[in-house]
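Of the protein chains in this complex, all but one are displayed in their positions.
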Amino acid sequence: MAVNLNDLRELAYQNLSSSALDYYRSGSRDERTLARNEQAWSEIELWPRVMVDVSKRTLETTVLGQRIDAPILVAPTAFHGLAHADAELGTARAARGTVMCLSTLSNTAVERVVATVGGPVWFQLYVYKDRGAARALVERAEAAGCSALVLTVDAPVLGVRERDVRNRFTLPKHLSMPNALPDADTLPEVDDSGLGTWFAQLLDESLSWNDLNWLASITSLPIVVKGVVRHDDARRAQDHGARAIVVSNHGGRQLDGSVPTAVALPHVVDATDLEVYVDGGIRRGHDVLRALALGARAVLVGRPVLWGLAANGAAGARRALDILRGELDEAMALSGCASVEDVGDWLIRP
Amino acid sequence: MAVNLNDLRELAYQNLSSSALDYYRSGSRDERTLARNEQAWSEIELWPRVMVDVSKRTLETTVLGQRIDAPILVAPTAFHGLAHADAELGTARAARGTVMCLSTLSNTAVERVVATVGGPVWFQLYVYKDRGAARALVERAEAAGCSALVLTVDAPVLGVRERDVRNRFTLPKHLSMPNALPDADTLPEVDDSGLGTWFAQLLDESLSWNDLNWLASITSLPIVVKGVVRHDDARRAQDHGARAIVVSNHGGRQLDGSVPTAVALPHVVDATDLEVYVDGGIRRGHDVLRALALGARAVLVGRPVLWGLAANGAAGARRALDILRGELDEAMALSGCASVEDVGDWLIRP
Amino acid sequence: MAVNLNDLRELAYQNLSSSALDYYRSGSRDERTLARNEQAWSEIELWPRVMVDVSKRTLETTVLGQRIDAPILVAPTAFHGLAHADAELGTARAARGTVMCLSTLSNTAVERVVATVGGPVWFQLYVYKDRGAARALVERAEAAGCSALVLTVDAPVLGVRERDVRNRFTLPKHLSMPNALPDADTLPEVDDSGLGTWFAQLLDESLSWNDLNWLASITSLPIVVKGVVRHDDARRAQDHGARAIVVSNHGGRQLDGSVPTAVALPHVVDATDLEVYVDGGIRRGHDVLRALALGARAVLVGRPVLWGLAANGAAGARRALDILRGELDEAMALSGCASVEDVGDWLIRP
Partner (left out) sequence: MAVNLNDLRELAYQNLSSSALDYYRSGSRDERTLARNEQAWSEIELWPRVMVDVSKRTLETTVLGQRIDAPILVAPTAFHGLAHADAELGTARAARGTVMCLSTLSNTAVERVVATVGGPVWFQLYVYKDRGAARALVERAEAAGCSALVLTVDAPVLGVRERDVRNRFTLPKHLSMPNALPDADTLPEVDDSGLGTWFAQLLDESLSWNDLNWLASITSLPIVVKGVVRHDDARRAQDHGARAIVVSNHGGRQLDGSVPTAVALPHVVDATDLEVYVDGGIRRGHDVLRALALGARAVLVGRPVLWGLAANGAAGARRALDILRGELDEAMALSGCASVEDVGDWLIRP
């Protein structure tokens, strides 16, 4: 059985096509931010407290008022059908007990995912140039029963993942994007990344903060803004109606050279009263603990869930989450924290 | 003959079973703290004094009033029977001239060790959930003639050493834990680390500072608190009756990501009037000198003694200690220090 | 097709003679500055803004009042004939839309290059000991239609590139230096770098700031001073009549150990009101963005253009520039910058 997330990744590497593997693993350009994300967490040294009664521990917390069993959410990632035949339904079953963020670019319709998961689903949104279509998608997600929108703000264009360009990445014939517009629910076959081309054709490069007000006006769902690294942008998100922020650099897949999220996180936390989540490079429960100590309310994990799904379907994806929860429990016990409320920045200071 | 501790380690690697070797060598999880411990010492640069009469040198010092021949103690480590048939009796013979800390998890009864060593033995204590059993163990150690208790405070649960999980680590049939409860004096065979399971079943996860007062109330022995890295915990240890503190992260085997002890040490020294010792990553007498310069009264060494024991029994363990003492003598002479009292923080400042 | 500049470099490595390759790739002595140049850019972390309308983007800017399609100029580099039969004419065709700096040490006469490029050519100047000859060369460049002089100031002697010494570097028979003096338009064959010997024989080691006034007095062209890393030298350049400055360490080919240009750049920017350009180690459009954020008006790229020229002539050289422009466009979009005026030092600060 997989002992850690590296084990799951190794298993996934054996199961995935090289094109799918490259799509999942890649960062943009030199993959510097991809590497720095992981490194930055590991460089944060912990100063544990001892002799604290940790015999009764809980990882429970809430995000946007929703109780979850640990501060670990499933990040929105595209194309789970590349990992396993169960695609997003497998992930949904694995996600029970926490929030699943479903990508606009899923291979499974949002309605089927919500029906399967039996728990809270947050819908990740890319905004079309065609605002009518954008509005229709928002309404569809709300009607399906999603409980929040996660607006991705760091992708006016797609960061170039060179592996995908070389592979001329596209979706295999049996997979589509049922949340997308019916006449654009597959990726084109081009001498480039098919996803990059799809982005450039359909998504709105003009999105700005006022559009956040527009979005809030067409939905009753709370809006989570994902992709912020700057304190001033955090403030703007709050001012324009966001209910929460995800500090993210898109897993190192957009602006290469962008600051690692572990470095950006405290700046965003200091700038806002909103709930702040973080993703990017979380590979150990110990990294979750570091994120909490820096002021995050929860983390999102993307690739590790995909490695689990590719390794062994829903059970594998659940194993990924269980590993992280187990490690977080261990790290909290060894830091003198019986609950996430006990974690503070004292843990990363002498 | 072994010139340095690396030589002894290489010899030990040839003699040990892979499971025992993994048990000794491993740190928890990514083994980051394990690696950082050694690195942190080596990064401390020395600013030696010259033209000091060092023709008459001594390494002698005292710990808790006990005179020892050098500020180097034998750290408590478990299961010396994995290294050599003489087990803790071999180590005890090697330890003459200094303090041997004997683990609760030894393969030799405390009474036999004390009888053999002919010198001071400090008993390392893990506290059972069953406080009656805990008390009985304390009384046994005191009756056997131990001269101090070393309370381990950084292990409410066992940090996961993944090598042990993969190896399903347990004790071979011919070894037991004669200091442990008679009905739990072996490790279980489970699909996990047997030691981790034993810990979770028997040891008290609720231990807190008030229990230190309780412990002091049931013994006349001085109590050394082992496993502190924070200044506030150092203060609490003092306030609750500890007589000395060991700055330790359990050799990188508990909270992975914990600060290296060389970094934590001065914070603890500044916070307390108690004697402060340190362990973790000491691989040269030069590291002992650095620890003294940072304010430690003495160091504890664990793995090097085990490498020596595995390489050549009692003679090998003694060689490990002799190597360190020889290197410390050399480093002191070359720093202008004729005795440990001459060492100060001037040695690590321009 | 080459996705990035590394691809072009790999292609070039297959086409070039080992001597030519060594001449292009080498830095001086230990090649430390060569390596540090690239590294220093990549270490500058970006703090992108999100939710900015970047649907209408332009890379256009001006240098010395000349409109160019992106802030990326072709640096002056010697001996393009080593890379491709089209030599500097190939580069000139590739450079359309921007400024081409032509080296004194070109294998093509300045008149032919200016006639071919159809765009602005800046003439890079080495000053002969023989001031009459120097003046003649300046007048020739001006007469040919060059629109600026780029005076190299970091090469009173040639930094020793040890690869060239070992290769006894010289030009193949079919190549000459038609901008050079007729009786010194080839490199000597010596037991050393032929170029180093040529330099020592002909160029003026006594050049000083007053000579800049002299140079300004004999030409109507604006003078760009190339090779400054110090704030006080930037100030002197301005005081003595320079119109712009290139922060440069000659691509790591002159003083080994010299500060990387990414580190020097802000010091020069702070010291002067002139336009400041920078070169050295720019390998991604993202590095161009970093240079702009540090206050550069534009960058110059040398080796990448040569890799492109060696890989595929004019088309390859153009591909190098197109790759950089494409990456800069991507990086600007992902940083919330619709034009180069939007870039500021906020992008490299939390």
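By letter and in written order, the chains are A, B and C; residue numbering begins at 1 in each of them.
Here, a residue touches a chain if its C-beta (ideal position, glycine included) is under 8 Å from a C-beta of that chain, and two chains touch if they have at least 3 such contacts.
What you are looking at is a predicted structure, and each value in this text was computed from that prediction instead of being measured.
Colleague: If I'm reading the header right, one chain is hidden. Which shown chains does it touch across the whole complex?
Modeller: Counting the whole assembly, the omitted chain is in touch with B, C.
Colleague: For the full complex, which residue in B:10, B:45, B:139 or B:239 touches the chain that was left out?
Modeller: Only one of B:10, B:45, B:139 or B:239 touches the chain omitted from view, namely B:45.
Colleague: Just name the one of C:236, C:283, C:297 or C:325 that touches the chain not displayed here.
Modeller: C:236
Colleague: One chain is left out of this view; which of C:48, C:71 or C:159 touches it in the full complex?
Modeller: C:159
Colleague: Just checking the interface: what residues of chain B touch the absent partner chain?
Modeller: 3-4, 42, 44-55, 284, 286, 290, 327, 330-331, 333-335, 350
Colleague: List the chain C residues touching the unshown chain?
Modeller: Those residues of chain C that touch the unshown chain are 29-30, 32, 36, 153-157, 159-160, 162, 165-166, 204-209, 211-212, 227-233, 236, 254-260, 263-264, 267.
Note that only the chains that are shown with their structure count from here on.
Colleague: Using mean CA coordinates as chain centres, what's the gap between chain A and chain C in Å?
Modeller: Their C-alpha centroids are separated by 42 Å.
Colleague: Spell out, as numbers or ranges, the residues of chain B touching 2 or more other chains.
Modeller: none
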